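Since the structure comes first, as structure tokens, the remarks are kept for the end.
Note that one protein chain of the assembly has been removed; the remaining protein chains are unaltered in position.
Order as written gives the chain letters A, B and C; numbering starts at 1 within each chain.
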Amino acid sequence: MPTILGQNQYGKAENRVVKITRDGATHHIKDLNVSVSLSGDMEEVHYSGSNANVLPTDTTKNTVYAFAKEYGIESAEQFGIHLARHFVTSQEPIHRARIRIEEYAWERIETSDANSKFIGADEVKHSFVRKGQEIRTTQVTFDGEKWEVISGLKDLTVMNSTNSEFWGYIKDKYTTLKEAYDRILATEVSGKWRFNWTDDEQKMPNWEKSYEQVRKHLLQAFAETYSLSLQQTLYQMGARVINNRSEIDEVRFSLPNKHHFLVDLEPFGLKNDNEVYFAADRPYGLIEATILRDGCEARIPVDLTNL
Amino acid sequence: MPTILGQNQYGKAENRVVKITRDGATHHIKDLNVSVSLSGDMEEVHYSGSNANVLPTDTTKNTVYAFAKEYGIESAEQFGIHLARHFVTSQEPIHRARIRIEEYAWERIETSDANSKFIGADEVKHSFVRKGQEIRTTQVTFDGEKWEVISGLKDLTVMNSTNSEFWGYIKDKYTTLKEAYDRILATEVSGKWRFNWTDDEQKMPNWEKSYEQVRKHLLQAFAETYSLSLQQTLYQMGARVINNRSEIDEVRFSLPNKHHFLVDLEPFGLKNDNEVYFAADRPYGLIEATILRDGCEARIPVDLTNL
Amino acid sequence: MPTILGQNQYGKAENRVVKITRDGATHHIKDLNVSVSLSGDMEEVHYSGSNANVLPTDTTKNTVYAFAKEYGIESAEQFGIHLARHFVTSQEPIHRARIRIEEYAWERIETSDANSKFIGADEVKHSFVRKGQEIRTTQVTFDGEKWEVISGLKDLTVMNSTNSEFWGYIKDKYTTLKEAYDRILATEVSGKWRFNWTDDEQKMPNWEKSYEQVRKHLLQAFAETYSLSLQQTLYQMGARVINNRSEIDEVRFSLPNKHHFLVDLEPFGLKNDNEVYFAADRPYGLIEATILRDGCEARIPVDLTNL
Partner (left out) sequence: MPTILGQNQYGKAENRVVKITRDGATHHIKDLNVSVSLSGDMEEVHYSGSNANVLPTDTTKNTVYAFAKEYGIESAEQFGIHLARHFVTSQEPIHRARIRIEEYAWERIETSDANSKFIGADEVKHSFVRKGQEIRTTQVTFDGEKWEVISGLKDLTVMNSTNSEFWGYIKDKYTTLKEAYDRILATEVSGKWRFNWTDDEQKMPNWEKSYEQVRKHLLQAFAETYSLSLQQTLYQMGARVINNRSEIDEVRFSLPNKHHFLVDLEPFGLKNDNEVYFAADRPYGLIEATILRDGCEARIPVDLTNL
């Protein structure tokens, strides 16, 4: 046969699981979108259609829901670790499991004072509004021996309304852009960071605390960097994370340059003193790079986005 | 001619304008998506293609940007009022202008203490992260005499993890649903509310404060209502707004019932004590209704969504 | 009580039903997205939460699937008529039913000649590829006496690469647009048309043939109109439908002007002879109008889109 099978993986994608934990009248939510992907001895199902080595994707879905009950959802990372270990250790033909999770954050609805007095504050600790800012992500991969955990976020839109310049670039025959000494810098952050936890023998990071700290550092680096290029800002964001979080060895960002063009108001006899901008959709600059702890190997895939 | 022209309107949709206001080193953002729609003596442009009565949509776009400079953007409503008045009063063939605006909220990025000391707190008052929760909306219509302002919001996702029941409904031959005495109630709020300000002689509402208060009341009503049906919750949300905000006479909500189905874990020997839910996409219940101040006329269109 | 209930409706939205009809080895598909919306004596469910008059949305979903078996799906319109009649006539508190349907078209995959000989042509009459062009829509409303059927389509993108001009418009102080004597005219057609069939006593239109003919006429009118404005093209599209289809009394279109801007290549020493265009996203012109058979009343809602 002139064709052969290469890398392959299968599973159930986008299992939406919501877990409510009741601490008396106070409820807690975890809201996840879990995608399972399994690899192993899968030649026959491709060549002949024999499913003898195939754990159905429907079963992987059931396992997600059952584990939400059996183990709870302490964090997306910890939940992914339970799932990945299960698939690899319980089924001989499955050699590798990769669990990808999106997490949606919720915050409590504050109730009215008058009403709280009446019904008691505890009684309304079950009402939530979706935070709706970034989506938190993680990817846990297990091959039976080593772990790889790459967490991240996406859809976090940020803007500096000053302290950004762009000049001193190459000018070729197709260059018409004018240099800018005070521009808006805006982007929608997609980032992934890889933990150096790889082995059950190592002490596991505090996944929840790590996420909050990484998020804080990358936001602060964005805000505090006086930017001569989006690349420089990106590098500072990654370096700040590596330098402050010893559990992380590698960060990759994909940052669209969400252009805000100063509108030309002169035809109307008006001066636009960096006040009125047109927020453009397409095209957009796209800046992508990896920042590594010195001496570490890059393992996060280059493309975080499809374009 | 056997065919005639009926209602028609035209304009430029989705003008994305960002306005930065600089108060020393402290910047403020307004981020709007403005859609202009004009009507009037437009028979000829439809019948013969004569554009003699047509103000180009490109001009309406320019006007949006010029007005952001000339008038600033105090609120989406006030900005829409400036625009609508301009189109109707400046061009004789234009008899009605409708301005629709979406507003995206931003909040400041908190910078690090160490850095703030170093560079001075003021220097980082130009960094923002998009709030990313609901989208605020308004629609301002002017016919040369009377104003109609309908504000609202969309994409505000909320959930009560208890205090919701559903039983006592009609059972016909196609009914299989089991009654529920403790279910999750979740929805993505789309709402519109109409102000009773219609005339330049009246005192104008405080648009910004009104929005914050309406948002608070509808969230609190959602949280505090012990629900026997989503219809009941919807009515309470609208009544709370009308009863607390004298500037508003009418509210309409479109509330999808975002079903969270309790997963059957019995096949795995597990008991699901209202803990593990499957968050479903489609189909979904869709509950829509208008709540009116007694004696007022309904004017908000019935369909807020396309389905 | 200072607040009262206004218009209200409820039901299950977006029931995705696929119906396979087997004519020997030749299969036929109908692929629909069905949304049910019911109104009637629903005060109590809003005021007190009593569901005594409420047929559950889950039951309306079940009815959609059961009716696909009981009646088949001859056309989206006919299917909607079966459903609407059922809800209004079988439940006393329900006075009005509105069924909205989206239909997705499929075409057959042509199989290879060699293979067809081998397995017999009939054996591969069960393979389909989704056509993926416009989405067909219908809305059937029944109040127990009269029918209203409004069919339509959306997402049909068309372009004329010449025979379009735009000049002779109003120039005010905000006008910078240059007149165009040969431009691209492109739009994404959203249209709805209302049938004059309103009564069971009347002969029902042939829904499938009517759709094909309306689609053909509006496409041809778009192609064949030498356009001085998008409004003129829109009117011709509607008039062509009314003039050719006696079953239809009213048409409404919402046509975004999908701008294709001629790129300025002069800075690069190149002449752009109406060859190279930038296809812009936002903002866009939005042209909307109703065309009526003379003497008929307009009943299609003014806003087909949310902006």
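Please note the rule applied: contacts are C-beta pairs under 8 Å (C-beta built on N, C-alpha and C of every residue); 3 or more make two chains touch, one makes a residue touch a chain.
Please read all numbers here as calculations on a predicted model, not as lab measurements.
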item: Option from C:163, C:196 or C:243 whose C-beta touches the chain left out; value: C:163
item: Contact residue for the chain not shown (choose from A:63, A:112, A:151 or A:187); value: A:63
item: Omitted-chain contact residue, chosen from C:31, C:44 or C:143; value: C:31
item: Sites on chain A contacted by the missing partner chain, in the whole complex; value: 1-16, 35, 37, 42, 45-59, 61-63, 66, 90-91, 93, 100, 166-172, 174-177, 227-229, 231-232, 234-235, 238-239, 242-243, 250, 252, 256-257, 282-294, 298, 301-303, 305-307
item: Touch list for chain B against the chain that is not drawn; value: 173-174, 176, 267-268, 281-282
item: Residues of chain C in contact with the chain not shown; value: 16-22, 27, 29, 31, 62, 65-66, 68-70, 106, 109-112, 115, 119, 124, 126-134, 155-163, 184, 219-220, 222-224, 260, 263, 265, 267-268, 270, 272, 274-281
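To be clear about the criterion, only the chains that are shown with their structure count from here on.
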item: Most contacted chain pair (by C-beta pair count); value: B-C
item: Rounded Å distance, chain A centre to chain C centre (Cα mean); value: 37
item: Inter-centroid spacing, chain B versus chain A (mean Cα positions, whole Å); value: 28
item: Centre-of-Cα separation between chain C and chain B, whole angstrom; value: 25
item: Set of chain A residues in contact with two or more other chains; value: 267-268, 281
